[in-house]
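The complex appears here minus one protein chain, its other protein chains still in place.
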Amino acid sequence: MVTEMMVLLAKVVFIFALCIGAVPFCVWFERRGSAWMQGRLGPNRLGPFGLFQLVADMIKFFFKESFIPQNSHKFLYLLAPAIALVPPMAAIASIPFCSEIHLVNLNVGVLLILAFTGLEIYPIILSGWASNNKYSMLGALRASSQLISYEISMSMALLSMLLVYGTFDLTEIIRYQQEHHWGVLLNPLAALIFWVATYAETNRLPFDLAEGDSEIVAGYHLEYGAMKFAIFFMSEYVAMIMVSAFLVTLFFGGYALLPGMSWVVSASGKAFLLPVFELFSFFLKVAFFMFLFVWVRWSLPRFRFDQLMHLGWNILFPLSLANLLLMGAVAYFLR
Amino acid sequence: MSTGNIKTTNVSRPYTWKERLYLLTIPKGFLVTLRYFIRGFFLRKSNTISYPEERRNYSERFRGMHFISLDENKLENCTACYLCQTVCPAKCITITAEERDPKENPVGVAKEKRPKAFDIDALRCCFCGMCEEACPKDAIKMSRNYELAVHTREMAMYDLKHLSREVKNRG
Partner (left out) sequence: MDLSNTDTTKTKTKAPQQITIDGQSLSFTPGETIMQVAERAGISKRIAHFCYHPSLSIAGTCRMCAVEVEKVAKLMTSCSTPATNGMVVYTNSEKVKASRNGVMEFLLANHPLDCPVCDQAGECSLQEYNYEYGPSTSRFGDSEEKRVFENATTLKLSPLITLNMNRCIHCERCVRFCAEITETHELLMVNRGHHKELTLADPSKGLTSDYQGCLADVCPVGALTFNDFRFKKRVWFLKQHPSICDGCSRGCNIEVHSEDDIVYRYTPRFNQEINKHWMCDEGRLSYHRGHDKNRIVAPYFEGHECEWHTLLADFTKSLKSSKSALVVFTTDATSEEVATLTSLLPQLHKGGPINFRYISSTPDENPNENQDENQDQLLRRKDKTPNRQGVASKLSPISEADFQSFNDLVIIFKGSTSKLPRLAFSSSKHLYLWGVFLLEDLENIRASNPNIRGVLPGVHTLEKSGSYTNCDGITQTFTAAIRPPKLCVPVERILSKILTTVTAEGEAK
């Protein structure tokens, strides 16, 4: 019992440390990657490849003045960053990282993740409201309407896949994909819809209207500085990691080994290598989608809000509905 | 109007549904950023000039901070004729003239007038170079020095002592 607890604790620490520790590298890659895409250099002065820039940034965040706007709602203003990290971290807990590391093995894991991604809007709404600033409020409202619009398409794309997999259990879903094909090959349209929706979920470009620097300055976190801002910043990256991991699990086989790896494992004949390679494949897949986040950001311009709504309701929603009906029919007749 | 071989597209026309899918243009855009990413990430190439170590090589005609040239006797060439002050569109030059002490002149030189004060407010200057053009004595010239950052506004007021320099070319 104690050993089990210790192992579980070690797993918890490992996953959380991995996610939080990945954030600075994501930020570093965001900055240097954007620089490379624009023919610039990016931060390259501190340490090897400019990696210590992150340390400098963190030190700065720690030592900046932490102020509270005079006419804000003090409690909610402080509550918003305090809970910002909770939903993405909680959602990550139910994603299997490899066959050995799966913190919360629920048979309704998909629903849990959906529930927590829905909660992600709360810190944003709270901060927008509590800041008592029109730009923050506008940013929060934009974020919430955007979340609702895209959550529907996202859920329906997900639903179409659940018809195929026939389970809510993420481990089962991965096993199904290992045995048959990756979800993306079974239903590429659902994968595309889901992928687009993740950008809206995380308020990333081209859907970063909640921040919309050109119109509403910085949106919901306009009135936040120092560590409070840093937490919002971190939660955005943790959310990105989380949705990438979810996307990988649903459509790209989760921790299923990449082609060629199974041969290496069986050739070596060492069983303990399997979870290591599984973790490695999972990491590579997630990293690819993290790269896509950066790539998309610097390739596509931001949508106007009406265009965002048009895309969400007039295109993605009917498309995902049609996809759901089609998959339902296919699943019914093939069973 | 002839546009020659340049293909032009009327961007204000309504787009066709094909165009509105952006099926071709989006991948094109992605390829551009990817190309640059590879260029920067693998080939380590960038268009940036790492400023303190590298300097941009401006043209010979670049107009930087002014200076007042000195003659072979280390006397300023300026005779305080006020032509630069007259022509300056930004009104950044302020001159006060005075009679030059004849004893100050080296043998064989008969300079009558000298600037008692010659102030340039570099914050007002628009670096048009008209002072340089107006100067009958080639006294005020513009160097290629573009590093004009100062700590206070007062430091951007350059006086005769700051401006006087013995220069071979446009240093």
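Things worth noting here:
The letters A and B name the chains in turn, as written, and every chain counts its residues from 1.
FYI, contacts are C-beta pairs under 8 Å (C-beta built on N, C-alpha and C of every residue); 3 or more make two chains touch, one makes a residue touch a chain.
On a predicted model such as this, the values are computed, not experimentally measured, just so you know.
Hidden chain, full complex: it touches shown chains B. Only one residue in the set B:Phe30, B:Phe62, B:Tyr82 or B:Tyr146 touches the chain that does not appear here, and it is B:Tyr82.
Interface note for the absent chain: among B:Glu72, B:Glu99 or B:Glu147, the touching residue is B:Glu99. Contact between chain B and the absent chain runs through residues 79-83, 86, 97-99, 102, 110, 112-113, 136-137.
Everything that follows uses one rule, which is that only the chains that are shown with their structure count from here on.
Here chain A touches chain B in the complex through residues 33, 35-41, 295-296, 298-300, going by the rule given at the top. Listing the residues of chain B that touch chain A in their complex gives 26, 29-30, 32-34, 36-37, 39-41, 45-48, 50.
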